[in-house]
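The complex is shown incomplete by one protein chain, all other protein chains being positioned as in the whole.
Let's turn to chain A:
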Amino acid sequence: MASKLWVDKYRPLTVDQLDYHSTLSAILERLSTSGDLPHLLFYGPSGAGKKTRVLALLNGVFGAGVNKVKCEVRNFKAGTVNVEISILQSNYHIDMTPSDVAHRDKIVVQQIIKEIGSSKNPDQRFFKVVILNQADYLTDEAQAALRRTLEKYTATTRVILICNSLCRVIAPLRSRCLSIRVPAPSADDMRKVLRKIASSENLELPMSLENKLINASNRNIRRAIMMMQTVYIQNSRLNPDASVPIPEWEKYLKEIATNVLDEQTPKSLKIVRGKLYEVLASCIPPTTVFNTLCKELVTRSDAAIKTVVVRHAADYELQMKSGSKPIVHLEAFLARFMSVYKQHSNRMNY
């Protein structure tokens, strides 16, 4: 059965299997062969391959044993508070996402590092590694608490932080880590990876499909591979005419944009409101909605108002972050857009 996901099946396991960013791979290679690691902070957009690189690095340091992971649910106690979190663990490392437990993350982070600091590796290695995913979502308290902890347990523990956005990591924490930037793969990088997978599967990858995949995935390698596999499953081959699947919600947002551009009235706003509710109800992050709508509206409106529209989108999105009801801010943005758009077209008509 070929049911295994290609993203998993073809995930590079070692540093020399890494497909692109060769300078970065050279850095990782040297870090892994030197036998010692500083604390590390990997940052870059999602789907760029940060986690793959981290695991490949650990593979270089500890050997294939890092791939034997088991998943378990752990309990941490602090006073009367009890926190539960699931972690992945090998003999050499622990992999966790502390932001899963929201504001209790500090308890988890500290206890796990202390615990690791006092446990032993099976071989001669003297440190274990703790991977903390989504480090930019750690609360300020958790980040502050990591300051001295990182120094105190240096002899036995290395921490690898992974995040999208460096500016949400506090300066004292950044100071304690070597930062490593992982850019999204370029179109050519993606091409190579897609071709390699296709040929390993004995499939013909037509140029037209390849381009479609690359364009639609926005330099997110994971998404491109998933889409390619979807096409394969639906067509039993990599059909050059296959349309690349666009998610339902994205179509829906395009529709909303069309509504707004067609008619700028309270009635139209009311229709749009209903649709926005539906999108949000299917758990699409409001920020994504803002981004997609902004892009769509800007593309389809006159050059003279593009900048203003962007400004409003950014401002209402920011306002939403300190508010409590995303729908209100989305609607406010669209109402504002209608007004800007209408005024502009009135002016043009005279």
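By our rule, a contact is a pair of C-beta atoms (placed from the backbone, for glycine too) under 8 Å apart; a residue touches a chain by one contact, two chains touch by 3 or more; residues count from 1.
The criterion applied here is as follows: contacts and distances are computed from a predicted model.
Selecting from "Ferritin", "MAGE domain-containing protein", "Actin-related protein 6" or "AAA+ ATPase domain-containing protein", the unshown chain of this assembly corresponds to "AAA+ ATPase domain-containing protein" (UniProt protein name). Contact with the chain that does not appear here is found for just one residue of A:Glu141, A:Glu201, A:Glu250 or A:Glu263, A:Glu141. Among the residues A:Arg176, A:Arg191 or A:Lys212, only A:Arg176 touches the chain that is left out of the figure. Only one of A:Cys71, A:Ala303 or A:Met348 touches the absent chain when the whole complex is considered: A:Ala303.
Think of the hidden chain as still there; on chain A it touches residues 23, 26-27, 30-31, 34-36, 38, 43-45, 48, 78-79, 106-107, 110, 120, 124, 126-127, 141, 144-145, 147-149, 151-152, 154-155, 165-168, 171-172, 174-184, 218-219, 287, 290-291, 294, 298, 303, 306-307, 310-311, 313-315, 317-318, 321-322.
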